[in-house]
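Right, I'll just put the structure down here and ask away after.
Here the complex is missing one protein chain, while the rest keep their positions.
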Amino acid sequence: MIQAAEIEKRYGRAWALRKTSFELAQNGFLLVTGANGSGKTTLLRMLVGLATPTRGSLAVAASRAQVGYVAHDPLVYRDLTALENLDLYGRLYRVPQRRERIGMLLERFGLWDARDQPVSAYSRGMTQRLALCRGLLHDPSFIVLDEPFTALDEAGAELLDRELTALVGSATVVVSTHDPMRVAPLATARLALT
Amino acid sequence: MGVALAMVFFVAPVDADQGISQKIFYFHVPIALTSYICFGTGAWKGLRLLWTGAERYDLESYTAIHQGTIFGALTLITGSIWAKASWDRWWVWSEDQLVLFLVLFLFYCAYFMLRFSIEPGPRRERISAVYALFGAALIPVSALAIRLSQRFIHPVVFTRHGPGMTHTQFAAFCVCWVAIAVLAYVMYRIELVGKRSDAQLQDLREAVAT
Partner (left out) sequence: MSGYALDVAALVRKDLRLELRAREVVPAMAVFVIATLVVFHFALPHGSGRDAAYGLLWVALVFTALLGLGRSWVPEREGRTLDGLVLAPCDRSAIWLGKSIATLAFLALAQLVALPAFALFFEPLTGQAIAGVVLADIGICAVGALVSAMAAAGRTRDLVLPLVFLPLAIPLIVGGIGSSIATHAGSYLLFLVLYDLLFSILSWASFEYVITE
């Protein structure tokens, strides 16, 4: 599914990621750990195709429509409502039965009552929940989550635990976190960046 | 270059109307043509970069545009001298080629500003390449626009070319053009070598540091 051989990434003069190699099988679950600035976000951006390695070779067997990405930023428009944001992405991803799917996700992530509020009125935790909805909207088979537990309260974190558990075996998952205990039991592979 | 200078000043006959000042023609026009070639090369290398993704085309495209801009500036200077000699004014808006070079000079100045505002990396390479392509499209479009604009800005247009060139004049012109094109090419290679060794030095320093 993923084959990375000595990939490196440089922004300007600074190296964001030094020689990193790993492989991940179909439906595997990779846990990426590392301190701040060790290149977790850079690696994840390369996996989804937002960046290309400066050196080394990286092969990811997934088309854009199959990739779900929950980034450090929520990737939603702050002046639009949750419903409008998801509707836009649902259209771009050609999600079948868009309205039902969006309604179900908002319900599941506890945002249904706030669906018509602009995202700028959301708390950080609610925005993160919306970011998760956005990433999972099109039922991706390759899911990349960058510090997904950030800003989530205990209920939200448990919700995410359940979602991740449900994905095991049916989708390839890459999660970066500096709190590895949370998802460690699910992981089939680990990568520690230094 | 030496041969070219000799041809211009000793072989080519002195122009009947314009006298000695007409000699600048042998430099102005070849410099302008060389500048077009440089911009064209920059666009072609940019296209190659987008096509193949090979990093080396970025530096080649940048260097070609850098040379083009230097020769563009020289075109403006020599054109200005010519204007002074012919019409006793340092700048004439009725000279299409001069106005075109002013527009191009501004456009490519913005190229450098845009390029250096972006972090080095594939994003910068691609944006520079697209910009170079836009430059290649802008040259004929601007030339046409300037020609069109003369109709309402300057109803009376100076005519530059009186009688055609004689054989010796044409020969001097060609030698000059070749000389300047070779000069541009040599400068291009030198700059390219310099920039490449800079990059290699950078890599070496890093390798030593880590």
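Read from first to last, the chains carry the letters A and B; within each, the first residue is number 1.
Operating definition for what follows: contacts are C-beta pairs under 8 Å (C-beta built on N, C-alpha and C of every residue); 3 or more make two chains touch, one makes a residue touch a chain.
These numbers were taken from a predicted model, which means no experiment stands behind them.
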Checked against the full complex, the residue among A:L30, A:L43 or A:V76 that touches the missing chain is A:V76
Checked against the full complex, the residue among B:I70, B:A85 or B:I118 that touches the missing chain is B:I118
Residues of chain A touching the missing chain are 48-52, 63-65, 67, 69, 71, 73-80, 84, 88-89, 91-94, 118, 134
Could you please point out the chain B residues that touch the chain left off the display?
-> 50, 103-104, 106-107, 109-110, 113-114, 117-118, 121-124, 126-127, 129-131, 133-134, 137-138, 141-142, 144-146, 148-149, 151-152
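Basically, only the chains that are shown with their structure count from here on.
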Interchain centroid distance [CA atoms averaged], chain A/chain B, Å = 49
Which bits of chain B are touching chain A when the two form their complex?
-> 119-122, 202, 206
Residues on chain A engaged by chain B in the complex (per definition of touch) = 10-13, 15, 52, 54
